[in-house]
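A single protein chain has been omitted from the complex, and every remaining protein chain is retained in its original position.
Up next, chain A:
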């Protein structure tokens, strides 16, 4: 709708106030939130004009930037469990980078010869999204095809629709048997997000996932917090007409990527914003991410990083108090100083609103504090036996006769 005049700095927001009768906004809408850190608010001619306009601006700003629930989500791990809901624990913890794996599970290669153009789909749909998110960390994407990988649960038959279904309570048991074959967590430095596309076997086709009311889920997919998502792709029964097995199946990547990208947004913690009443939210962008959503993510991540770094340093200090045998070498000490300096810098930058440098400083703080805490040289003298410390007092009984001078 509106053309963006210039590039905005991260963490900043520009609000334009237009006249009451302007036709830029539709007649009944009071405000508009754009995709790139700009918003438009309709002015008003009234005695309390400043207050009313001020309230509208505050509502818009709260929708687009840091609010209390963003902070709550960031600190969810450090707060007692009963205070905040399970929703807060869905997104992944902050890390320097992430690895995303797309897997195609074909449990029945005798019946289905499945082909998917994953490279093209990643290039067209996933890579632009990850490029937009690149400020939040390094991303790497890979894919694999697994054969004879079954789900751990036997689906039940529903004679009314003559299809098979997995109900909501059996979904938690699906992931474990498959996870051992994914092979992802063994060989990667960063946390892994797994997206699985399951083509059910001929004996259990078609397969639907039922929600708690017993109705099939529209997208036939579900996700697991901090782990990834699973989508069930049913082969169209018309393709079996030729009845020569195996049947060639071409996966429709558009349908699949719609679901996976939405799950990816949820798993990163990019939640639906609280849109104020009578506000028009701009349509989706081609990357799938609005710039101010990235800002909210960076704020949450910076706060989370600061909390983690301070917790780690505090634990190290408490440990030093309890165990006297810990060795602190010079390089460990310099890491601790670096971590403290980075925490202070990040806090200052956050207070002054420079989001990009605050985020970078918070990542440095986490890295330095973890380097200091997990350094193996801390434990070099941990098992120094106490009896060997007191060997030097061995001469005491013998020298008694010489110390008593008479």
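Please note the rule applied: a residue touches a chain if its C-beta (ideal position, glycine included) is under 8 Å from a C-beta of that chain, and two chains touch if they have at least 3 such contacts; residues count from 1.
In this text, contacts and distances are computed from a predicted model.
Novice: Assign the chain not included in the display its UniProt protein name, restricting the answer to "Serine/threonine-protein phosphatase 2A 55 kDa regulatory subunit B", "Tubulin delta chain", "Radical S-adenosyl methionine domain-containing protein" or "PIGT isoform 32".
Specialist: "PIGT isoform 32"
Novice: Of A:38, A:263, A:291 or A:308, which sits in contact with the chain we cannot see?
Specialist: In the complete complex, the chain left out is touched by residue A:263.
Novice: Considering the whole complex, which of A:26, A:283 or A:321 touches the chain not shown?
Specialist: Considering all chains, including the one not shown, the answer is A:283.
Novice: Tell me which residue among A:20, A:236, A:250 or A:331 touches the hidden chain in the full complex.
Specialist: The missing chain is touched by A:250.
Novice: Applying the definition given at the start, please give the residues of chain A touching the unseen chain.
Specialist: 109-110, 115, 117, 119-121, 123-125, 147-148, 168, 171-172, 181, 183, 209, 211, 217-219, 221-225, 229, 246, 250, 253-254, 257-259, 261-263, 265, 272, 283-286, 288, 388, 391-392, 394-395, 398-399, 401-403, 405-406
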